[in-house]
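Could you have a look at this structure, given as structure tokens, before my questions?
Only one protein chain is missing; all other protein chains are in place.
Lettered A and B in written order, each chain numbered from 1.
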Amino acid sequence: MVLGLSSKKDKIDGLAESAGVSLAASAWKRLRRSPVFLTGAVIIGLFFVLSLLSPWLAPQDPSVPMLIDQVVKARNEIPPPQPGHPLGGDLQGRDFFSRLLVGSQQTLVVGVGATLIGLTGGLVLGTLAGALGGWVDSIVMRIVDVMLSLPSLLLAFSIAAMFARPSQFTVILAVAIVQIPVFARLLRGSMLAQRHSDHVLAATALGVKKGAIVFRHMLPNSLSPVIVQSTLVLATAIIEAAALSFLGLGNPDDRLPEWGQMLGDVQNVFDTHPHLAAWPAICIIIVALGFTLMGETLREALDPKNRR
Amino acid sequence: MLRYTIRRLAQLVGVVLVLSMLLFAWLRLLPGGPVSALLGERATPESREALTKQLGLDQPIFVQYFKFLGRAATGDFGVSTGVQPGDSALDIFLQRFPATIELSFFAILIAIAVGVPLGYLAAKRRGGWFDNLSVIGSLIGVAVPVFFLAYLLKDVASSALGLPSQGRQDAIDATRVTGFFTLDGLITGEFDATLNALEHLILPAIALATIPFAVIFRITRAAVLDVLDEDFVRTAESKGLTAPVIRRRHVLRNAMLPVVTTIGLQTGALLSGAVLTEKVFSFAGVGQALAIGFERRDYPVLLLLIIMATIVYVVVNLLVDLSYALIDPRIRTR
């Protein structure tokens, strides 16, 4: 019995076909000249540098409520911009600018963490299913199909709600688990296509061991669709983490800020202090756009259909 | 076709059973479990034990699951503990479902009405400034957190346009027939009620439409680009057909095939997005119930609503697949 949505699966399998190391060189040649890809790469490069250096760049400690005396809860007042605090303070009297800067770090952690966990999970399941076939394949794919039958963001919400004590880690996990079936299907599709391809048959005929074939021949050839998907997941993970915070399913510990959390946590003061939401939102949009630009141009460049 | 439908429906039953089992297990295995959820952490041991017995929680979990299935068959999915405490979960779903359908319907309508023509134009002017601008616009559309956009619309657009930013309808005396507020007004002739409901729908529907719009736009653009390269479009040109006939009959009729599939998948984005959008606009639909349910850990309601969302998602995609077969003669007449 095959479960779930055929169209969603077709879409993933379609991406899986765009495999091949030989493509990489010609793709890279085109990407280097693509202004869209370069824009994305510059944004992401800056984001990485910023998140690494932010603890030293931030003028203040982001977790110390140094302006607490300027917070008047009753009149809904927060510290205004002032010398040393270019964007003023947040609801707890902490320096907002420093929190924004340092927030890049946890945002990167969420994005990369979720992508890596999703990728690893998908890699294990997809490789098992694609390389071994048979009943392993059946079981793995049934699990994957059930997961794909749920709208993905709703699945992330549900998983996040399973944890009694939410934390940064549960947020990452919730976002990551949703991606596992996508990566698994992607890899399986690509492996399956290769199992019957000439180079794998040739390697088998030459007596190369199965493990060696999988790891030296099949996995590397499945890389390009996985890279594309990873880049796109980096963007969605950050956006979805914000949605989790917005629903109260995010990390309640805000000593180390994260953009999605900063955005989700200020929902009640959106009308009175819109800048508290606007700044993290703008940061999220720019970074998500950067990853998306890279992902989409990568996808286009690696698509064999576009090779001329 | 019939066999295919039956097979897919059987799959759906399988998915729902597996899913309900997982959700049920999750509910029972939670620290404290439903007893704490109902009584709070500080209940006396005696009252906890009484409730545990009363709910049958002292029995093995698979017995509990089958009892749950038995009750579910009669429409008893338990009682809400957080969304509308004391109400039956099924009532909450039935009450709110039309609201979300209405909202999603208008959202997908907006997404199609804007996304398809824009995608067509962008493809026709491939590489031009209009194409580049709309592609970048659609990418930004995907990058904006839905609830942030919803807040922007709520706080900025609602006052600028004089549109309501809360709820489904003002407290006007409207007769309820179907639960679809826009439709009720049309049926009973209370057109002011329909108008009022529409005004309440516009902003949340726009917010909800962004992601489906961006996706539909991009798929349309890609599909039209593919079709424009096809030989049969050149044949149509060689026949001297007028531009509108070529566009409609030869380009769009072919390009719409992948778009239809995408519309099915976008139901997922709509259901998830409704959770966020309905919360922002205090729009009393299933999404808002889910949002409150997640916040207050209202497990009976969450269990039912998540299962229902899955059923809707799978059924809509089944319908889309079937309609795909109807509009593509290559599948229909095989």
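Assume contacts are C-beta pairs under 8 Å (C-beta built on N, C-alpha and C of every residue); 3 or more make two chains touch, one makes a residue touch a chain.
Everything that follows uses one rule, which is that contacts and distances are computed from a predicted model.
Asks: Per UniProt, what's the omitted chain called: "Cell division protein", "Energy-coupling factor transporter transmembrane protein EcfT", "Peptide/nickel transport system ATP-binding protein" or "Cysteine desulfurase IscS"?
Replies: Choosing among "Cell division protein", "Energy-coupling factor transporter transmembrane protein EcfT", "Peptide/nickel transport system ATP-binding protein" or "Cysteine desulfurase IscS", the correct UniProt name is "Peptide/nickel transport system ATP-binding protein".
Asks: Quick check: which displayed chains does the absent chain contact?
Replies: It touches the following shown chains in the full complex: B.
Asks: May I ask which residue of B:Thr220, B:Asn254, B:Gln288 or B:Asn317 touches the chain that does not appear here?
Replies: Reading the full complex, the residue touching the unseen chain is B:Asn254.
Asks: Please identify which residue in B:Met1, B:Leu161, B:Val245 or B:Leu322 touches the non-displayed chain.
Replies: Only one of B:Met1, B:Leu161, B:Val245 or B:Leu322 touches the chain omitted from view, namely B:Val245.
Asks: Suppose we count only contacts with the excluded chain; which residues of subunit B make the list?
Replies: 230-232, 234-242, 245, 249-250, 253-254, 257, 327-330, 333
Criterion: only the chains that are shown with their structure count from here on.
Asks: So in the complex, the part of subunit B that touches subunit A is made up of which residues?
Replies: 10-11, 14-15, 18-19, 23, 26, 30-32, 139-140, 142-148, 151, 155, 261, 264-265, 267-269, 271-273, 275-276, 279-280, 290-291, 294-295, 297, 302, 306, 309-310, 313-314, 317, 320-321
Asks: Would you tell me which residues of subunit A are touching subunit B in their complex?
Replies: Where subunit A meets subunit B, its residues are 1-8, 10-11, 145-146, 149-154, 157-158, 160-162, 164, 235, 239, 242-243, 246-249, 260, 263-264, 267, 270-271, 274, 277, 281, 284-286, 288-289, 292-293, 296.
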